[in-house]
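Of the protein chains in this complex, one is absent; all others appear in place.
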Amino acid sequence: MVGIRADSRFIAMNLINVAIFGASGYSGEELVRRLAQHPRVRIVGLTSRQHAGKKASDLFPWLDPHSPVADLQFISPDAANLTREDVAAVFLALPHGVASEFAVPLLDAGIRVLDLSADFRTRDPQVYREFYQQEHPAKALLSRSVYGLAEIHRDEIRKAELVACPGCYPTGILLPVLPLIRSGLIRADSVIATSMSGVSGAGRKAEISLLFVECNESVRPYSLPLHRHLSEIEQEISLAAGRETKIQFAPHLVPLNRGIVTTIHADGNANEVQISNAYTRAYGSDRFVRLLGTDRFPDVKHVAHSNAIEIAWRVDSRTGKIILMSALDNLVKGAAGQAIQCLNIMQGWEEGIGLS
Amino acid sequence: MVGIRADSRFIAMNLINVAIFGASGYSGEELVRRLAQHPRVRIVGLTSRQHAGKKASDLFPWLDPHSPVADLQFISPDAANLTREDVAAVFLALPHGVASEFAVPLLDAGIRVLDLSADFRTRDPQVYREFYQQEHPAKALLSRSVYGLAEIHRDEIRKAELVACPGCYPTGILLPVLPLIRSGLIRADSVIATSMSGVSGAGRKAEISLLFVECNESVRPYSLPLHRHLSEIEQEISLAAGRETKIQFAPHLVPLNRGIVTTIHADGNANEVQISNAYTRAYGSDRFVRLLGTDRFPDVKHVAHSNAIEIAWRVDSRTGKIILMSALDNLVKGAAGQAIQCLNIMQGWEEGIGLS
Amino acid sequence: MVGIRADSRFIAMNLINVAIFGASGYSGEELVRRLAQHPRVRIVGLTSRQHAGKKASDLFPWLDPHSPVADLQFISPDAANLTREDVAAVFLALPHGVASEFAVPLLDAGIRVLDLSADFRTRDPQVYREFYQQEHPAKALLSRSVYGLAEIHRDEIRKAELVACPGCYPTGILLPVLPLIRSGLIRADSVIATSMSGVSGAGRKAEISLLFVECNESVRPYSLPLHRHLSEIEQEISLAAGRETKIQFAPHLVPLNRGIVTTIHADGNANEVQISNAYTRAYGSDRFVRLLGTDRFPDVKHVAHSNAIEIAWRVDSRTGKIILMSALDNLVKGAAGQAIQCLNIMQGWEEGIGLS
Partner (left out) sequence: MVGIRADSRFIAMNLINVAIFGASGYSGEELVRRLAQHPRVRIVGLTSRQHAGKKASDLFPWLDPHSPVADLQFISPDAANLTREDVAAVFLALPHGVASEFAVPLLDAGIRVLDLSADFRTRDPQVYREFYQQEHPAKALLSRSVYGLAEIHRDEIRKAELVACPGCYPTGILLPVLPLIRSGLIRADSVIATSMSGVSGAGRKAEISLLFVECNESVRPYSLPLHRHLSEIEQEISLAAGRETKIQFAPHLVPLNRGIVTTIHADGNANEVQISNAYTRAYGSDRFVRLLGTDRFPDVKHVAHSNAIEIAWRVDSRTGKIILMSALDNLVKGAAGQAIQCLNIMQGWEEGIGLS
């Protein structure tokens, strides 16, 4: 019978098994939250080196105790275990350098991999070395990886086995910027992006600088001028521009749990209508991109806990300068949500299932 | 075909029409958020005196622009309009005193009413006058009203036409307290409840005392010793105790958006096992009550944006004093969520639909 | 006997009388806080249309009840009253348009005026009309006014009768930018300033958009591309550059009580040593400017409740782009503190008294 909400408990068929590596971090937790509700997915594995042996509900007290995920035990990360489980897809929410260790055997076992680390985002191992100060750990896989910016690389994601999910900052910069570069409305190398991120973007790490008292009533720039995310941002901008491009990126930490706002200045010869048209062409039918136009402003409050990104734009009539603004939830559209969106695309499902 | 999430856009049958009065406040907004996703419900009316004429998406930018709710226009509150719309149920998220004005004609027209104001919570119009400093505006309806504390009054709610949804504080106090009073484990008149509420509990009102700068880095008690919610708390406690009972209640405003933690001290002759048994008997099969026992502590972070309530307990071995603790989201289990839970019960649906 | 802290209660001589108009707003409150401790000042008047008749301690419960200010009664704003009181200086913490009404008679009565509104910041009444959408209310005074950016216009402030205290954003932009424009290290019209402000910057106004729940867990750009503060920023930049200059300015509201961080991108031909030298020349002996250099980052947490501004800088070695960063407390260095610093300069006192 149609018409009733398909509660995951009542679904007996058509499910795929998935596992989440590094499930105890903030992105991992968000994956659990979303996938536990996903109507086509059954979570069969959660790994955490530190919490192996504990139940999911010990770490995630918000889990419905009647959900099957609540009793799932964390295990140590071990690709071998999972390949025996008829797992169709694995999410890697691990630090860069570590993720690739697991990606190799998982892919060899025919499992689809959605990597939320930086390991497979940059094509050029030289760029990886420059920005991550280490040799790339699995160069052979780089050519097989697809950059998981869903609205931009949807066709390649559909056929991918290894998706490198974008960083949270890059998603908030690239989605507003790429359509305008592609249509020649802004000059790629004039892009100056200033972002403000909630503290979950820094991960669940026991560091003094991330304590409540250090972050509350604080705002601070950091990692200027060479934040690691520049590597993937510039790669995608260069691709769209058709030539190697360098830009400016200034990240800031602001006292909220989740969300990133980005304001971008760029040079170009465009009016607001042309920009509007370019965005409508690019995202007109995309349910997760909300085009706010020239009257409204994005706000992380509008996108928190959702997979949406808001984009607004202005042209300064005095100077011709083009200003683009975006807001997204760094843990959803900037991490777990976009990864699930990519899974949906890879599986040929409706792109938004499990994400509303 | 079974197995896919029943997106509201694809459902053509078995839906009931509902309207939300006072939809622009925080509780109203939460009702919109939840009901827009509810698989058995179609929102056909949103009222707001102040915003009549605007579209839902103007006030709620977080609405999926493709959702049918996004384009719904706010109208002025007028019961007559709605009775023409084949509306099955109406949620009143209006101030006390105002809600009852609309309840009367709606009930007369055979529409079920879920009132989130205080107008129908206290049976005794004298108590209403005492606590709300005005004559009760619709005394005749008091006898038809059921107090919508879902886990306690489920059987009456099933048959109700008018449900008086409990206040946010009462829900966090009564759910932990009532089973222990009923089973004689605590002395009803010894209850001392201290609560800490997020600022949304005060409503979306343009008042200096609710400004960000006034509430951030602030903690303050208020409305001591006679907060209005005492009227319904004492009514329900008296009912469970079998005699008129007065208790202590100390509310505090703390700087977070949502959530209430309540810590209760009471006298009694009970050990932790007896308390645990009483709770299991009362709530063992209730999906929205999470019994944390004597090791864990409730936290609003665990229940935010969900309809769950966490309950924990301790007996101080030195003094025999009984300590109960609870956490809930004031806008969900303390308002909109519990109202929807009541609707589900009234309609004979699974109690949790639209609430996960 | 020397050596003990000169508590204001023990000082009987050498005090000047001051009054604060609009003392109930956030800047006004900060003026009261600071001036109540200032060793050379006696507060003799506090005005507030809304709170006339109340005692200072009613509005400012933090006041030491033994302080003489605690019992001071708010009066309605009326210049005439104050001229009878042997008042030497008046601070106007009033909205623009209103401030000038009082400035005229006060100046006529020989009283020094420190205006925290925008009324006397821009020399050109045409610019005022453009940015403030009203005719300038006291054009004749414009030529007598000095822009109170203390470290930049110290010599003029010394001789001024009317000081137009800079806005909070302008202070955070101009102090890092002006020395580099003056020494030709950056191109004035290439300046792109992105700022993040705490909510007190919006004033103590009963507006929905400033409620705790609206601002907490929110970050949002606003007033783009033509925030009113651009008028005074561009005036000062044009002055330093020697020609009319337009820049970009992108303000954001972030969830903290106080503080502004600004990150500025500019073009130029400068290395980090040249920038460092320019700053040392400009601010080397200024106690309120902390030059952080190229290793450290500014943070509002370091400057909250103080009159200091932190300035840091980088040159992106890949692009040559110059990045400047600043942090200040919008209510102190960005408002009340700088106003008091100006008073100290005008009176020939040590610049920092009452501000440590």
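Think of it as A, B and C in the order they're written, each chain with its own count starting at 1.
Following the convention adopted for this analysis, a residue touches a chain if its C-beta (ideal position, glycine included) is under 8 Å from a C-beta of that chain, and two chains touch if they have at least 3 such contacts.
Keep in mind the model is a prediction, meaning the values are calculated, not measured.
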| item | value |
| --- | --- |
| Given B:Gly53, B:Pro221 or B:Gly242, the one touching the chain that is not displayed | B:Pro221 |
| Contacting the left-out chain in the complete assembly, out of B:Pro179, B:Pro298 or B:Gly352 | B:Pro298 |
| Positions on chain B contacted by the hidden chain, ascending | 192, 194, 196, 198, 214, 216-222, 224-226, 246, 248, 250, 252, 254-259, 261, 263, 265, 297-301, 304, 314, 316, 318-319, 321, 323, 325, 327 |
| Where the missing chain touches chain A, by residue | 26, 198-200, 204-208, 210-217, 255-257 |
| Residues of chain C (touch criterion as defined above) contacting the omitted chain | 2-7, 10-14, 37, 39-40, 61-62, 64-66, 217, 287, 290, 292, 296, 299, 301-303, 305-306, 308, 310, 350, 353-354, 356 |
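We take it that only the chains that are shown with their structure count from here on.
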| item | value |
| --- | --- |
| Identifier of the chain whose CA centre is least distant from the whole-structure CA centre | A |
| Residue-number overlap at the chain B/chain C interface, same or different (half cut) | same |
| Shared-contact residues (touching 2 or more other chains) in chain B | 217 |
